[in-house]
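So that we are looking at the same thing, I have put the structure below in structure tokens.
Of the protein chains in this complex, one is absent; all others appear in place.
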Amino acid sequence: MAALAQQSIVEAPQPKTTGYWTGVWRRLRRDPVAIFAGLVILALILMAIFAPYIAPADPYRASSLRRLRPIGTAGYPLGSDELGRDMLSRLIFGARLSLFMGITPVILAFGIGSAIGIFAGYVGGWVNTAIMRTIDVFYAFPSVLLAVALSGALGAGFGNALVSLTVVFVPQIARVAEAVTTQVRSRDYVEAARASGAGGFTIVRVHVLGNVLGPIFVYATSLISVSMILASGLSFLGLGVRPPEPEWGLMLNTLRTAIYVQPWLAALPGVMIFITSIAFNLLADGLRSAMDVKQ
Amino acid sequence: MTEPAIQIRDLRVTFGGVVRAVDGVDLTLHQGEVVALIGESGSGKSVTLRSLMRLHPPRRSRVEGSITVAGRDVLAMSERQLADYRGATVSMIFQEPLLALDPVYTVGEQIAEVIRRHEKASRAEARARALELFQKVRIPSPERRLDAYPHEMSGGMRQRAMIALALACRPKVLLADEPTTALDATVQIQILLLLRELQREFGLSIVFVTHDLGAAVEVADRIAVMYAGRIVEEGSARDLIRDPRHPYTIGLLKSRAEGALAKGSRLDAIPGSPPDLAHLPPGCPFAPRCPLAIEPCRADRPPPIPIGPGHAARCIRTDVSPGLLARHPEPAPA
């Protein structure tokens, strides 16, 4: 009977083994909504990169004669703004700054917030309590208010807007990072790693990071849309990008005077913000379900 | 002869188009009878049970065959009929009462709610009924416990409260899905005895799903052993324990660590692991693990072979299978 344990297990043929990311990609591919959202984002990024080649006109060239032309005017497929600049070109070029302002603070906050959250979550105890209560102070302010207050305090400008947006997102990401890390830390495989004598740094590197970065990344992706809207808001209030740079939020601001004259035209930057943010949100949703291993 | 409480004919349940979780189950349950469905994870026992309540999401599952409960065709019911049927004709208890009970209402409110949904009863009447049920399931100081929230009760009390909830509308059939698996040994036996007692008092028919042969023997009149989506052996509890014929049943009995065994001896384990339900072999699904398997076993699925009154096994080698049991002494009663 001792031979029984040595005998290999007989079983039905199993599918070829696959890596984790292969599985995620396979599940993501089956989600048409997420794929569509991903394609929209890809298109927007390509548009931003190749803006000079795509845009029909110079986004800065004003014309005092052809101001606020409606959508569909000859030479101005999407009309012209209050200074007579081509809307289509400005929307295309606007993708550059808008996407940059949307993505950069999130990437920065992802790095900083994850580090804080994973540290607090893994160490636990009073260290965790101290860090997380401090973070909660920031969290208590509505993000719009916090971004506006910080930008106002730091002074208007592109760089300061990025900094204040990053500060807004760090507590949010740190909170999620702390929550998932606390959860992973209580798993038996972390206990088993501790029981085999591994140090905290090794355990975080091998057993924690791989399991928490995914969920944090998904959460961060969903913040990109918030970041874009906040960045637009800052620009709208004159705290972010300054005229005449094309940026969707700023465009919304400067066109607001024309809302009674050309309502559709004035709404165009808003439409772009809406499409982009919803695409990021849908992609984040798709990623979330695709990363669920227990499928 | 009264009509049976439950009649299942050729039940087949398929998930996602490929995973055949239940593969032709026939089961008849007479009124006032207790049947235990036993099997390992993936054997289809819980899926069969849930089909009786039609709990499977219609989009992802396909249910074929026929299920008649108390003379009514369950698979033909409309959503509305189903809502009336669940709770009033058939109700169910689960392994983990904490997940089955609503955490934001007291257990008393939940029971009263169920009564008032199915019957015309005033608040006071419903509460009185709930109290009576709590006494029936032997909850100490029932008056006070009615106002407790599920998380304030211990595991055994919660399980009793869930049984009270299940019996609130005087169902004819009780479905029990591993109700004692998560409980401690000393509490498990109390719940098993309670079920037996309530069954006698209310004349309930019970389908009791478990992986534990011991628990099954304590409550069931008849036992049906499931493997890979089929009932491989069915008979009275006595027949199954004393004269098992399917090699799988015999294997289950023999692999138990039971009574005093010589130190250092090995258990008589069934080799291998249960089959993948998406890739079932053509013949008997147990053949790859069976010590008696011969060529015809791998070719065709064996039909139920009658062995005695009410005792049948899906095995073509029931003539020689008792020999398997003889290799080891019969399990001694503890």
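Just so it is clear, A and B label the chains in written order, and each chain counts residues from 1 on its own.
Just so it is clear, a contact is a pair of C-beta atoms (placed from the backbone, for glycine too) under 8 Å apart; a residue touches a chain by one contact, two chains touch by 3 or more.
FYI, contacts and distances are computed from a predicted model.
Not every chain of the complex appears here, and the one that does not is recorded in UniProt as "Glutathione import ATP-binding protein GsiA", selected from "Cytochrome c550", "Glutathione import ATP-binding protein GsiA", "Carbon-monoxide dehydrogenase large subunit" or "Malonate decarboxylase beta subunit". Of the options B:Ile270, B:Cys284, B:Cys297 or B:Leu324, the residue whose C-beta touches the omitted chain is B:Ile270.
Within the set B:Val18, B:Ala124 or B:Ala257, the residue that contacts the chain not displayed is B:Ala257.
Hidden from this view is one chain, which touches subunit A at 1-2, 4-9, 11, 14, 17-20, 187-189, 191-199, 202, 206-207, 210-211, 293-294. One chain of the complex is left out; on subunit B, the residues touching it are 40-41, 140, 154-157, 184-190, 192-193, 211-215, 217-218, 236-238, 241-242, 251-252, 255-261, 263-264, 266-271, 273-274, 331, 333-334.
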